[in-house]
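Here you go, one structure.
Note that one protein chain of the assembly has been removed; the remaining protein chains are unaltered in position.
We call the chains A, B and C, going by the order they appear; numbering starts again at 1 in every chain.
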Amino acid sequence: MAVQKFPIAKAINESLRTALEADPKVLVMGEDVGKLGGVFRVTDGLQKDFGEERVIDTPLAESGIVGTAIGLALRGYRPVVEIQFDGFVFPAYDQIVTQLAKMHARALGKVKVPVVIRIPYGGGIGAVEHHSESPEALFAHVAGLKVVTPSNASDAYWMLQQAIQSDDPVIYFEPKRRYWEKGEVNTDAIPDPLHKARVVREGTDATLVAYGPMVRTCLEAAAAAAEEGKSLEVVDLRSVSPVDFDTVQASVERTGRLVVVHEAPVFFGSGAEIAARITERSFYHLEAPVLRVGGFHSPYPPARVEEDYLPGLDRVLDAVDRSLAY
Amino acid sequence: MAVQKFPIAKAINESLRTALEADPKVLVMGEDVGKLGGVFRVTDGLQKDFGEERVIDTPLAESGIVGTAIGLALRGYRPVVEIQFDGFVFPAYDQIVTQLAKMHARALGKVKVPVVIRIPYGGGIGAVEHHSESPEALFAHVAGLKVVTPSNASDAYWMLQQAIQSDDPVIYFEPKRRYWEKGEVNTDAIPDPLHKARVVREGTDATLVAYGPMVRTCLEAAAAAAEEGKSLEVVDLRSVSPVDFDTVQASVERTGRLVVVHEAPVFFGSGAEIAARITERSFYHLEAPVLRVGGFHSPYPPARVEEDYLPGLDRVLDAVDRSLAY
Amino acid sequence: MTVESTAARTPRRAGSGGKRTSASSKSASAKSTAADAKSAGTKKGASARKAGDGQPELVQLLTPEGERVVSAEYDRYVADLTPEDLRALYRDMVMTRRFDAEAVTLQRQGELGLWPSLLGQEAAQVGSGRATRQDDYVFPTYREHGVAWCRGVDPTLLLGMFRGVNNGGWDPNGNNFHLYTIVIGSQTLHATGYAMGVAKDGADSAVVAYLGDGATSQGDVAEAFTFSAVYNAPVVFFCQNNQWAISEPTEKQSRVPLYQRAQGYGFPGVRVDGNDVLACLAVSKWALERARAGEGPALIEAFTYRMGAHTTSDDPTRYRRDEERESWEVKDPIKRLRAYLEAQGHADEAFFAELEAESETLGKRVRDVVRAMPDPDPMSIFENIYADGHALVDEERAQFAAYQASFADAPADAVAGGEVK
Partner (left out) sequence: MTVESTAARTPRRAGSGGKRTSASSKSASAKSTAADAKSAGTKKGASARKAGDGQPELVQLLTPEGERVVSAEYDRYVADLTPEDLRALYRDMVMTRRFDAEAVTLQRQGELGLWPSLLGQEAAQVGSGRATRQDDYVFPTYREHGVAWCRGVDPTLLLGMFRGVNNGGWDPNGNNFHLYTIVIGSQTLHATGYAMGVAKDGADSAVVAYLGDGATSQGDVAEAFTFSAVYNAPVVFFCQNNQWAISEPTEKQSRVPLYQRAQGYGFPGVRVDGNDVLACLAVSKWALERARAGEGPALIEAFTYRMGAHTTSDDPTRYRRDEERESWEVKDPIKRLRAYLEAQGHADEAFFAELEAESETLGKRVRDVVRAMPDPDPMSIFENIYADGHALVDEERAQFAAYQASFADAPADAVAGGEVK
C-alpha cells in the first residue's frame, strides 16, 4: 500500500523501518531508542523487529554515540544516530565538527562517513530547559555537514530515506512540535531532491521563507493575510545546508519582498545568510530589505512565555506589513 | 611607564599580569600555560611570579577546563581560561553553550559567571589542521556570551582588562598571526568601551568592516585603493557580540557601500549578520548590496594553499570593485 | 564478586552472531589479570552486606527489617545521633516523599509540565544531605528534592522550572545549593571547580556533586574525576544508582559496579545501601571529613531504586517488570527507619500522627503556592541574559515592547489574531 496517512513521527518510524529492511548495514543508535522506542516513540518497535544488534541502546554519552557511529561508518555501516533533544547535541559537537564533518576531506575522498544524526528540535511543547532549541545555524556554518529539516510527513519519510542513502553526514532536524501532525506519504513516489526548496503556496505580494515547524506557521499566516487581501508566497526551504537559493531568488524576484522565519535566534541565524545572499542576488528586485522573524538573543525562555518568544502568526504578519510599508 | 611598544602577544601577557596583580581572584588556567608559558608564550613568566595556585597547568581536557572554571567563578574567582588553538575549543562547547552562557539567566541573575576564554584564532601561520580556524560565529549566535577580538596591541591589552572585569562570560579571540606585530600600549589611557567599533581609516567611497587579523589586511587594501584613487573607510568591529551596528551604519550611510571581511567561512558567518542588519537599517542608503569576503565553505585547507583561501588584499579589492560597479 | 565475573554475567558478543568465544569462556591469561581487581575499592567491615544476586558488598547499618547492623568502620559517624536526630531523619524522608507525591499530583492536574519523582531515593538524599555542613556546597541533578529539603531550600521554589515559569527559581548562594542541572553530568565539573576554589581559599568546606548511574558514562564526569584527583579537590561524588537511566538499566553504562570507577582515578569508591538513611549519612560523613581533611575526592555509589517513572512523561511499563519494583518495596527506606524507631521506642504514635498532619500541611501549602504562581512577564525574556548588558538585547527588548504595545493600541478586532499564534 503505497499511500498512507501518517503523523510525522510515524513517517520517520516507517522510514527507519524501510531503511533497516533494505540495507543490513543501516543501524539505529541512541539513548532509549530500543525497548522504550525513544522518548517520542519515533523508534517504536524497531528493536523488537530488528534486534539489539541493529537498534542499539547506547550509554548516556553523546560524544561516544557520534564517535562510535563514525567508527561504525568507517567499517561500512550506515548509523542513524538519535540525539534525544536539541539541547543535548553539544557534548557531541566536537566529534561532529572536527571529525564527522572533516573526515572525508581529510582522507582526500578515500573514506566516506555516512552518518545521519536525527535531532528533534524546536519549541512549543511546554518543555523544560534544553528541550526546545533550534541550533541549526551552528551546523550549517560547518563545511562537510548537510543540514535538512522536513515540515510534513511525506518529506519526513523521504528526506530521511535520502539522508540515509547519502554518503555524506547529514543532520536531520525533526520538528518535534509537529510530530503528531498527519500527512499523506506515498512510499512509491519519486521524491524531490533532498536539498531542493519547495514553493508550498503561491503568492504575489511577498515571499515567506521558512522550514521545519515554521512552515505551518507561515502557511497559516499566508491564509490570514489572504483574508486581508495580501497574497503571500511560502517557500519551504527543507535544506539549511546547502540552501536552495535559486528557488528563493526566483520567488523573491516575482514578489519583490522577503521575510525569513525561523524559531532559532535571529542573530547569526539562517535568516542572516538568506538575507545577505538574496540581497546580493536580487538587489534590484527587492522593494524592501529582507526582514527576519525569529527567536531573540536570549536563552530559550521558560515554557510559560515561550509563545511570546516563538514566531507566531502575528509576528510574521507584522514583518510582512513592515515589508509592504517600504 | 605608561606608554610602551609591545607586540600583541606581549600586550596580552602584560594585561594578564596586571589583572593577576590587581585582583587575587583572577586565575589563569589552561594546557601548558604554566612552566612553558603557553605554546605562544603569551603566559610567559606568569606562573613563576604568581605561583601554581594562580597560574594553573590543567589536565588535557577542554570541557574540564571550562567546567571547572565555571565552578571557580561560582566560588568567587575570575578564571581566564586559555584554549590552546581555535580548533580545540569544541570539546568545551557544551560547557560554554549550555552552562557558561546560560547560568546567569538560569539563576535569574543571582549568580555571575565571569569566565574569560582566550582563544588564539585564525590562519596564515602555516599550521596543520585545527590550528587556523575562525569559529567566532559559533559563539556569537549563542546568547549569554560576549565575543570580542582585538586587532592591535593597545586593544589587546585593554579589551582583555575589560573582559576580565566584565561580570559576563567573554570569548576573547586573539589574532594569532598578528601576535608579533607591535603597537603602542598606554596603560594609563581611558580605553574605548569594550563593545564599541572604531573607524580606523576614514574614507568616502565604500566601507570595509573587519575585525581581528583582517583589520590590517583591510588597511592595506585601503592604502592600495587610495593609490588607485578610491577612498575606503575601514571599521574595526572589535566586538562580534554585541556588534556595534550604530558605528557601522553611520559609516555606511556616509559611503553607501559596505564590504565585510573575515577569515571565517562566509556561509552563516559574521558577514551575513552584518549584511542583513545593515541592509535593514540603511536600505535606502546602500548603492550596492553588502558584499562579503571570507573563507569558503570548506574545511580550513592545508597550509600550502591557505593564501588562496584567506581573504587577501586582492580579494578585498575585487569585492570593492564589484561594489563600486553597482 | 570479581570484576571479571561481573563482566562474564553479561556477554555482549553472544548476540552478535559472530564466531567468537563467548565472554564466559575467557582465557586463563585474562583471568589472572582481572582477578586482581577483586573487590578493589570496596569498603569492608561488619556492615558490608551482599546486596543479593551476585552484587558486590555494600555498606549497611540498618537492614530492610529495621535492624541495626554493627559496623566497626562507620558506626562512629552515627554514634552521636540522638533519638531526636533519628526522628528528624525520619521526618525529612516523610516530608520529602509527601512533597514529591504532591508534585506528581500537581503535574497530573496540569499545574506542572513535568516532574521527576525521587520516590524510593529518600534515604540516599536525606542521608547525604544531612551529612553536609552549612558551609558546604551542593551541586544537584534535577531529582535532588530531598537534598534541597535538607539544605533548607523552600520546596515550592523547586517547582518553578517544572511549571515553566523559570529555569531555576532559587538563589544558589542562599543555601549553598546550586540550581538543578539538566545536561547530564555537567554539574560534576562545576562542583569540582568550586571545590578547587574552596581549597585555594584554605577553607575547610566540602562540596557534593550528585549524579545518576547513567551520568557515569558522560565524558564530563570522567573529567571531573580527573580534575578532582589531580588537584585533590574536596569534592564528594554522590552517585544515586537507581538502576535506571530512563529506560536503560545500569548494564548499558558499565559492566562493573559503578563505585569501582573511582580507583582508576586514584580515589576511593564505596557502595552503600541507598535505602538505608543511616548508612548513607555515615558514608557521606566519612567522605566529607576526608575531603575537609585535605584527602581529596571520593565516590559514593548509593545503591537504590527509582520506584516511579523517570519523569511524569515516562511509561516504565514499556521497559521493566513490575516484579522488579515489588522486590524493592520491601527495602523501602521510610518503613525501615520506622521499624527501627518503633523497636527502639524512639517514637510513639503521637509523633507519627503529628508528622502525618505536618506533611499534609506541606502538601497543601505546595498546592496553594503552585496554583498561585503567576506566569512570568513576557518582558522577562530579556532580563538577566547578561550581567553587564548587551546592546542587541536592549534593542530587541525595545522592539518587542513596541510590538506588544501595538496590540494595546489596536482596535479590538485587529487584536484577535494575537490569540491564534
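What we mean here is this: contacts are C-beta pairs under 8 Å (C-beta built on N, C-alpha and C of every residue); 3 or more make two chains touch, one makes a residue touch a chain.
Model, not experiment: these values are computed from the prediction.
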Using the touch definition from the top, which of B:17, B:182, B:281 or B:297 touches the missing chain? B:297
Please output the residues of chain B touching the missing chain, sorted low to high. 31-32, 34-37, 39, 51-53, 57-61, 63-64, 87-88, 90-91, 126-130, 217, 220, 224, 267, 296-299, 301-310, 312-315, 317-318
For review purposes, identify every residue of chain C that touches the missing chain, sorted by number. 3, 6-7, 11-13, 16-23, 26-27, 29-30, 32-34, 36-44, 73, 199-204, 216-223, 226, 229-232, 251-256, 260-270, 286, 289-290, 292-296, 298
Missing-partner contacts on chain A, residue numbers: 53, 58-59, 61, 63-64, 66-77, 91, 94-95, 98-99, 102-112, 114, 143-144, 146, 166-168, 195, 241-245
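Simple rule for what comes next: only the chains that are shown with their structure count from here on.
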Can you name the chain that lies farthest from chain C, using the mean of each chain's Cα atoms as its centre? B
Centre distance in Å when chain A and chain B are each reduced to the mean of their C-alpha atoms: 31
Whole-Å gap between the CA centroids of chain B and chain C: 40
Touching two or more other chains - residues of chain A: 63, 87, 90-91, 129-130, 267, 296-299
At least two other chains touched by the same residue of chain C: list those residues. 166-167, 183, 219-220, 385, 390, 392-393
